[in-house]
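Here the complex is missing one protein chain, while the rest keep their positions.
Read from first to last, the chains carry the letters A and B; within each, the first residue is number 1.
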Amino acid sequence: MSVIEFHLEVRSGVPTYLQIVQQVRQAIRLGILRPGDQLPTVKDVVRSLTINPNTVLRAYRELDLEGLVEGRRGVGTFVADGAAPLPPDDVKELRSALERWVNRARAAGLDDDGIAALFSDTLRPASIARVA
Amino acid sequence: MSALSAQGLGKRFGSTWALRECTLDVPVGSVTALVGPNGAGKTTLLQLAMGLLRPTTGELRVLGLVPRDDVVAFLPRVAFVAQDHPLHRRFTVRDTLKLGQKLNPSWDDDLARARIEHLGLPLDRKIAKLSGGQQSQVALTLALAKRPELLLLDEPVASLDPLARREFLSTVLEVVSETGISVILSSHILADLERVCDHLVILSHARTLLVGAIDDILAEHRLVTGPRADAASVARGSDVIRERRTERQTSLLVRSNAHVYDARWEQHEVDLEEIVLAYLGADAAPVPERELDGAAA
Partner (left out) sequence: MIWVSWRQQRAETIVAALILVLVALVLLPSGLHMASAYDHDGLAACVGAHPSPACSEAIGSFTARFDRIGNLIAWFTLVPGIIGVLLAAPFVLQLEHGTYRLDWTQSVSPRRWIVTKLGLAAGAALVASLLLTGIVTWWRGPLINVQGRMENSVYDSVGTVPLGYTLFALGLALAVGVVWRRAAPAVLVGFGAYFALRVFFDLSLRTRLFPPHSLTWRASGADPPSLHHAWLISERPSDRLGHPVYPHVTRAQLEQCANGARVSKDCLLTNFHPAFMHAVYEPASRFWTMQLLETGLFAGVGVVLIAFAGWWTHRRAA
């Protein structure tokens, strides 16, 4: 029984392997995944998401390169010791900043959809730039 | 080594060419999608690969062998699940497995029985009494239990409901992850492609339009939009797959590598489904007679 279950957003425009990477990163940040936890096996992910095994391997490789996980031959892939969640204070601070920004956007006249569009538009080039 | 390697492969039935000038290379360990409209030549290509048909022109090597030359050495290494998963309808599940055992020297009976048990299918039920999804799973079991190196699937999920389709593909992908077998599957359901496959072959009217690794294809194709007036100059430099125009704007789906466009031109990424439709659609650009099939993967 694995600690984390991946999900796939087919139409998001984000490559599958990247979605897995992001979900692992997020889980580590939020403390859902802790050092020493085993990630789902390639076979399990393939079965539950019906995706190509190479995609999972690529995601795990990427996470390995980032130092977030380490693969142990014949056993599986585990969250690395050094992988630290974001300090809860950092999270708290980021959350308040975000709330303030949202309020400013609302005051400027943006509705929820407008806010979301502005946010993802800004986020996208940033993500692509980061990966490329 | 490649799982399948074709050079100028062609097959003619009477006076009709079902496949022609097909040149492609499928790497070992890949999951390759074969897409195209009905009658494009997908079944013909798969049957040639299995050795059910003999080529009219060109060369074909599967796992390094010529399919029909040494049937005894070849057949155990390649498995085929035909469209609508034909099984002997009067046979029971048990009979079907026995057929597999009698006709395949490389048959792994434990594997076959384990899978059937896992699927929860009673051994003494007649095939005709199974649902479509169950029949396709039995056909897949028959194919997998002979421990092939290459699995050929002809529209395996076309007649299945979404749940059965998922189950089938999940099973295939699990086997890929465990054993590293190569898979070539033909489908006209585009939605599954990007997540399931890592290589793509597009066929239309007996010819290959595009061959390659999906990652490369996604990286190479772009949707480029800009003012109509400048379309010609942009188009000249790159391989235009599809062109659409309004009064003021032109959008081109192009294949290029690192082509630099004018600042007024926007570039967008395209998903695989869009790319395939662009190649197959009615408004696709006529294919130049030179490099038809694209670079090998």
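By our rule, contacts are C-beta pairs under 8 Å (C-beta built on N, C-alpha and C of every residue); 3 or more make two chains touch, one makes a residue touch a chain.
Predicted, not measured: the structure shown is a model, and the values here were computed from it.
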Contact set of the excluded chain (shown chains only): B
Touch with the omitted chain, as defined above, among B:20, B:146 or B:242: B:146
Omitted-chain contact residue, chosen from B:24, B:45, B:62 or B:79: B:79
Which of these touches the unseen chain: B:64, B:105, B:180 or B:281? B:105
Counting contacts across the full complex, list the positions on chain B that touch the omitted chain. 50, 52-54, 68, 71-72, 75-76, 78-80, 82, 86-91, 95, 98-100, 102-106, 139, 142, 146
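One rule holds for everything that comes next: only the chains that are shown with their structure count from here on.
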Listed in rising order, the residues of chain A that touch chain B in the complex are 8, 10, 13, 15-16, 42-43, 46-56
State the interface residues of chain B toward chain A in the complex, per the touch definition above. 31, 166, 169-170, 173-174, 176-178, 191-192, 194-198, 218, 269, 271
